[in-house]
Structures are given as C-alpha cells and as structure tokens.
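Let's look at chain A:
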Amino acid sequence: AAEKPLKVAAIYTVPVEQQWVGRIHKALTAAKERGDVTYTYSENVANTDYERVMREYAEAGMDLIVGEAFAVERAARKVAAEYPDTAFLMGSSFGPAKPNFAVFDNWIHEPSYLTGMIAGNATKSNIIGMVGGYAIPEVNRLMNAFMEGALEVNPDVKFLVTFINSWYDPPKAKESAFAMIDKGADILYAERFGVSDAAKERGILAVGNVIDTASDYPGTIISSALWHMEPTIDRVIEDVAGGSFEPSDYGQYSYMSYGGGSFVVDEALADAASVEAARKVEKDILDGLFRVNVNDAEPKSTM
Partner candidate 1 sequence: MTVPEEAPPIALSLSGITKRFGALTANEGVDLDLRRGEIVALLGENGAGKTTLMNILFGHYVADEGEVRVAGPDGTLVPLEPGSPHAALEAGIGMVHQHFTLAENLTTFENIVLGTAPLLSARLAARAAREKLQELMRRSGLVVDLDARISRLSVGEKQRVEILKALYRDARVLVLDEPTAVLTPQESETLFETLKALAAQGLAIVFISHKLAEVLAASDRIAVLRLGRKVADLPAADCDRQTLAELMVGHQVTMSRREPQAAGEVLLALSAVTCGEGRDTVSDIGFELRAGEILGIAGVSGNGQAMLARLLSGLERQTSGDIRLAGREIRAHDAADMIRAGVARIPEDRHRDGVVGAMSVAENLVIEEIRSSRYQRFGFLDFRAIADRAVEAIASYDIRCPGGSAVARLLSGGNIQKIVLARTLDASPSVVLAAQPSRGLDIGATGDVHRRLLEARGRGAGVILISEDLDELFALSDRIAVIHRGRLSPPRPAEELDRAAVGLMMAGQHTEDAAA
Partner candidate 2 sequence: MIRFEPREHVSPLRRVAAPVVAAVAALAVASLAIAAAGAPVLEAYGLMAKGAFGSAFAMSELLARATPLIFTGLAAAVAFRAKLWNIGGEGQLYAGALAAVAVGTGALALPGPLLIPTVILAGALAGGLLMLIPALLKVRLGADEVVTTLLLNFVVILFVQMMLEGPMKDPMGMGWPQSEPMLDEAMLPKLMDRMRVHAGLILALVAALGVHILLKRTVWGFETRAVGENPEAARHAGIPVTATFLRVALLSGGLAGLAGVGEVAGLKGYLTADLSPGFGYAGIVVAMLAGLSPVGAVVAALFIAGVFVGADSMSRAIGVSNYLADLVVATSLICVLVSGLFVRFKVRIVRPGTGRGTA
C-alpha cells in the first residue's frame, strides 16, 4: 500500500449492479480495500448532470476520476481539459486526449469469440438466441465476435437477435429469451440479466458475458467471457501515484494477454473436444498468433 492513498472518484450513469459498471466498481473497491486509494462514487447520474458531478469531484481535489464518457464525450473532454491536475480515465469509444484524458473499454471480444466456439459446438438445434440491451458498439462487438466463433466451428448455426432497449428490465429480457426458446433456440447468449434465468427455467444452456454468474445458475452457464477491470485500474493507479500518468488508451489492459479478459468453460457441460478446440485458440490468442475481428456493426438475426 502507498503511504498516502490516492483519492479516486467514479461516476457511473447506471447503478453499480449493471455488469459493465460493476466490474469497474469491483476493481476500485478492491484497490480501496488494499489501502491504495480512497474511493467514492456517484451512480445512476443522468447525462445532464454528468458534467456537474465531474466538476464537483475535480474541485474536491480528486487525483483520479474514473467514469464513462460515452454519451457525454464533448463535455467530459472539456471538463478534463479544465482540470489538468486531475487524471481522468473514461470509458470511451474514442481516443485519449491531452493533457489528462485517458480512455478504456471492455475489449473482451477475444473470450467472446471463444465462448462462441463452445456454443457453436454445443447447440443441437443450430439456433442460438441473443438478447442485448441496446445495439451500441460495446455490445455489438462482443456479439459479433461470439457469432463469428460459433460459425467458425459450426457453419449451420443460425442466430436470433433481440434488443430490449433497456439496460434494466430483467423481466423483459427474460420474455425475449423465452420467445427465442419457443422458436427453437437451445443456447442463449446472456448479455442482460434475465436471460440466464429463462435458460435455467427451461433447462437449456446459456453463455455468460462480462461477469461470472455460473454459481447463480448451476448447470446452466456453459461458458463465459469475463471482463476484469483490475489490470486497467491497477495500472492507472500505479501511473498516477508514480507520476507517470499519460493520457493513453488503457483498452489493451482488457485484452486476454493482460488478464483483462478471460474465458471460462464448464467442462461438465461442454464436450471435451470443443473445449480442447477453444483452448487451442485461446493459446493462440495469448501468444499473439490469432486476432479476433472487431466489428461494431449491429448484429442481426440470421433466420
């Protein structure tokens, strides 16, 4: 632990239960418990209020402000520029900006591809259902990687894609999932809360995303693509504390090679051959021999 903990604040536009934000929250909470940082946060901050909250934290003398600039890019960058002594690490689809605006994102398309391979092999009906929140790049790219992985091992597989237009409507996500099961899907890609519940209730399999929910749905989650924010957070804390912080793209720390993304598979549910195939590709990725495509286009149903 550092002798004087870094003052860190986070600003989330959704509650911390949301998977994406939950990972940042978890990493920062861990850093706080280690004594490296003091950590406060504001959740569910409306876009209109985002700029004010940023300024308030900056005025309060934070060393590092973590957040998501996705819908407030302009304002966030402007505020950052006005507080050059504070480091900003913001989730963003754009690049970093001088003097102090670093960016990150959940680049877990690699493990998503691997889960796609598992799912492609595991489906018997050759129909996979995918329920997403909104069709934004962060979601699209993971879905596309997953679909590519599945098609790689099983060209006959078809996808059903639905967006529920909400980050938070588990009952609705569950209904969408039921609809897909009724249409023949036997594996669900669980981008939202609620999808795995439908899978569990109907006794089919689901693929996890971002967080590990296997213990909540025993016998349901065949494989998951996990995001770990710790490498990113630990890195930025180190940079800021050490005075070496640069406005750079921290996105790479979400890659598997940095431990920011990981692939897990339930070997009791998946057959050995497909696990082996996925593990092989995983190794190629880690060795830099295989690159998963990044495709931000909105995925569409293929049946």
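On how the list was made: all candidates are chains of the complex that A comes from, given by their letters.
What to note about this one:
In this text, contacts are C-beta pairs under 8 Å (C-beta built on N, C-alpha and C of every residue); 3 or more make two chains touch, one makes a residue touch a chain; residues count from 1.
Because the structure is a prediction, the values reported are computed rather than measured.
Every option in 1 or 2 comes from this complex, but the candidate touching chain A is 2. Those residues of chain A lying in contact with candidate 2 across their complex are 13, 40, 42-49, 51-53, 55-57, 59-60, 70-72, 74-75, 82, 93-94, 134-137, 140, 165, 296-298.
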